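Missing here: one protein chain of the complex. Every other protein chain is in place.
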Amino acid sequence: MRREHQPTLYYNAFGPYAPVMSVEDGDTIVTTTLDARGKDASGEVVAPRGNPLTGPFYVNGAEPGDTLEVRIDKATPNRDEGWTRTVIAKHVVDPSFVPEMPQDRLASWRIDDTRSTATLVSPETALGHPTLQLAPMLGCLGVAPKGKQAISTATSAEHGGNMDYRGFVAGTTWCFPVFEPGALLFTGDGHAVQGDGEIVGTGIEISFDVELTVRVIKAKEIGWPRGESATHIMCAGNARPLDQALQHATTEMLRWLATDYGLDTEAASILLGQCVEYDIGNVFDPAFTVVCKIDKRYLVQA
Amino acid sequence: MRREHQPTLYYNAFGPYAPVMSVEDGDTIVTTTLDARGKDASGEVVAPRGNPLTGPFYVNGAEPGDTLEVRIDKATPNRDEGWTRTVIAKHVVDPSFVPEMPQDRLASWRIDDTRSTATLVSPETALGHPTLQLAPMLGCLGVAPKGKQAISTATSAEHGGNMDYRGFVAGTTWCFPVFEPGALLFTGDGHAVQGDGEIVGTGIEISFDVELTVRVIKAKEIGWPRGESATHIMCAGNARPLDQALQHATTEMLRWLATDYGLDTEAASILLGQCVEYDIGNVFDPAFTVVCKIDKRYLVQA
Amino acid sequence: MRREHQPTLYYNAFGPYAPVMSVEDGDTIVTTTLDARGKDASGEVVAPRGNPLTGPFYVNGAEPGDTLEVRIDKATPNRDEGWTRTVIAKHVVDPSFVPEMPQDRLASWRIDDTRSTATLVSPETALGHPTLQLAPMLGCLGVAPKGKQAISTATSAEHGGNMDYRGFVAGTTWCFPVFEPGALLFTGDGHAVQGDGEIVGTGIEISFDVELTVRVIKAKEIGWPRGESATHIMCAGNARPLDQALQHATTEMLRWLATDYGLDTEAASILLGQCVEYDIGNVFDPAFTVVCKIDKRYLVQA
Partner (left out) sequence: MRREHQPTLYYNAFGPYAPVMSVEDGDTIVTTTLDARGKDASGEVVAPRGNPLTGPFYVNGAEPGDTLEVRIDKATPNRDEGWTRTVIAKHVVDPSFVPEMPQDRLASWRIDDTRSTATLVSPETALGHPTLQLAPMLGCLGVAPKGKQAISTATSAEHGGNMDYRGFVAGTTWCFPVFEPGALLFTGDGHAVQGDGEIVGTGIEISFDVELTVRVIKAKEIGWPRGESATHIMCAGNARPLDQALQHATTEMLRWLATDYGLDTEAASILLGQCVEYDIGNVFDPAFTVVCKIDKRYLVQA
């Protein structure tokens, strides 16, 4: 069932807040998100900056110890102007290079929905006005964290959060561990385009139309967000340094291959050793994101 | 000019050793490499284990402060049996998962050159006997390090080394900073197939036929290995943690885009912010490898 | 003025919760804390495990942008039995050593308040029954975090938190940045004795009698917890890896030396370069703690 939600309240943390709407297992939430500075589809600021979130949605039947599955049915920009920062974050370059870096400012991009492109409008640089293919993705997706915590939308953990992974696109399905009754699903921080790592601290920030179909998987505990696309299964680990994020993602994949694909650690290691792919999500936040992926054709083979 | 070298001496470090052959700018070196345990094409152990290297090759005209360009013309397995380890390295998973891990052993793979495949022969696991597409790559490539150091083939630094990056394939061209007269080029550690990170500590280890064409770029200083494929330019950073490897790779890309593509830090940041791709090379060694890439079509555009 | 508070409610996170008591600038809070598993002075479990906190205390006059100063007047065990874990955390040793480690269990210690000692009661090991000098300290001290977050008592950040630093002892004074009206001060997790790093995941865990005198410093913004003992000034940085915690602590010290001691970055660097001391706080939590210290006699000299 399609459940429309027109948000009027936004949170800047993933936390155990009062839900904005209750939905049933199998429902599709049809809603909108603001850009990272709180601007809506009309360009009006309606919430404080810092990745204001739409939600939380209470999913009936979800209990701690369950898993919440979220299929991204739609995630597309809903206005024609987006923005980015203009200088790579200081911690993403060598410390010795930092003194050579210019002052950060804002760049403006025009979104052409018909041609599915984003074109740099300003500032004027040697780059000119490049036009990029849209690749819309959700920077923030997740549930209320464990232990009654409220965790800023500036970072991420087991519950998901601000992972800024290019793989959170329409057509993919993601699972999150449930820590609170109803799971309390949030989303936001849409990017029209974004490079790996979100290294300038933004993608092309813009408001979105979003549709998410939720499903409760009872009595299934997972440790970290898990996803599936047409081609891959994926596990996201969130921590700093990247080494630890990679440990989390890899361990979660080993657990998944064991329980759902019958591959013990040795079999899974032999497979991953030759076929694993790692993607780098956010390297701008306090917690960084690494995604461990395996092509599904190898799993059919197994 | 093609210059054949049949190796009889191998080093287990990148160092300022006496060259095995001198070549001219533009020459193509035609040679072979051993597998990581010192076995040659006939399966005979002819050097001590630990990625024994072929070389060093003295490139006439290369001086400290220059850059050595190396085009990989050929890098293919030259026997029909390869091997891998069977368990992911303990530092690649969560410390709490380590007690669940089995003992490491060796797996054997059959290489079918005609069909360009590798098939798992043993051990017997739930995985059965999967067949993978060959994707041959050089685990070790680089020159003598700076400061008269001799750095083990178990690790990597500015000079290249054991980076285990899937992108060191035939058809790509790589540049290395020259620290010693003649540059002193080495290669080895061929893998028939390998996942990102070389997380079991091996790819499918096998001896290779290798052809490398060298060129000296005078008076050009680079900081880290730089590469070019049909589609991308790439910079490799080597360090631990991954965060620092990523800093090195990103900074090197910024320097490259400034000097060769006319993009100052702001222009380059705007481009990389939306379009950068990061690949993860070795995460098994003391030093880890991150590769910063940008699709060349964006550079044409600029 | 002495303000007694007998706690009946405990939180397992530092967050923007309703205060348990309001106090005035200059008041001394006289209260008790539970041990890490929620046991009180009588050994009864009265709150869920995981460092339950006493507080929050609302300090009248404290506003975001101010600094809250907390003098620890008393922090002493109030019962005669404490406990520790028995095995070093897996992430504190080399991954290759983990398979050699035994199962973790609990150790029991007898506290002798008269002699100011702790004696190991069980388990039986080759260690026998060593007697250690008490060195009571507060594992958790801090205020409500920024951005309305609720951050678990299992970790730490700018607001303080679970830092497990041996320097949080009676006679020292600590300052915290104020993010919420009233600052919302919390404390807990007393340790009778603890080694650097809290590497077994506990000190000798025990309930405490605590007295804290609070003072509001108006319109003074600090970035991280700052402290002063009879001999040193100290800054705590909380992050992972330790390298980043050390960066935070060092930067905070540079800012402090600039604003309060008239030492610009060069003068401060010359001094710290020869005289800085670093202590390692918690290395068990998600966030680690490093303390940057300088002996006050050098500051007199300056």
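Going in written order, the chains are labelled A, B and C, and every chain counts its residues from 1.
FYI, a contact is a pair of C-beta atoms (placed from the backbone, for glycine too) under 8 Å apart; a residue touches a chain by one contact, two chains touch by 3 or more.
Small disclaimer: the values here were computed from a predicted structure and weren't measured.
For the chain left out of this panel, the touching residue among A:95, A:128, A:171 or A:262 is A:95.
Checked against the hidden chain, the listed residues C:20, C:111, C:236 or C:283 yield one contact partner: C:283. Looking at C:159, C:215, C:232 or C:248, the residue that reaches the missing chain in the full complex is C:248. By the touch criterion stated above, the residues of chain B touching the omitted chain are 12-13, 15, 50, 147-152, 154, 239-241, 244, 286. Hidden from this view is one chain, which touches chain C at 84-88, 91-95, 97, 100-102, 107, 118, 120, 123, 125-128, 130-132, 193-200, 202-204, 240-243, 246-248, 250-251, 254, 262-267, 269-280, 283, 288, 298, 301-302. Residue positions on chain A in contact with the hidden chain: 89-91, 95-96, 98-99, 101, 241, in rising order.
Simple rule for what comes next: only the chains that are shown with their structure count from here on.
Seen from the Cα centre of chain C, the chain whose own Cα centre is farthest off is B.
Distance between chain centres (mean CA atoms), chain A to chain B: 32 Å.
In chain C, the residues touching two or more other chains are 241.
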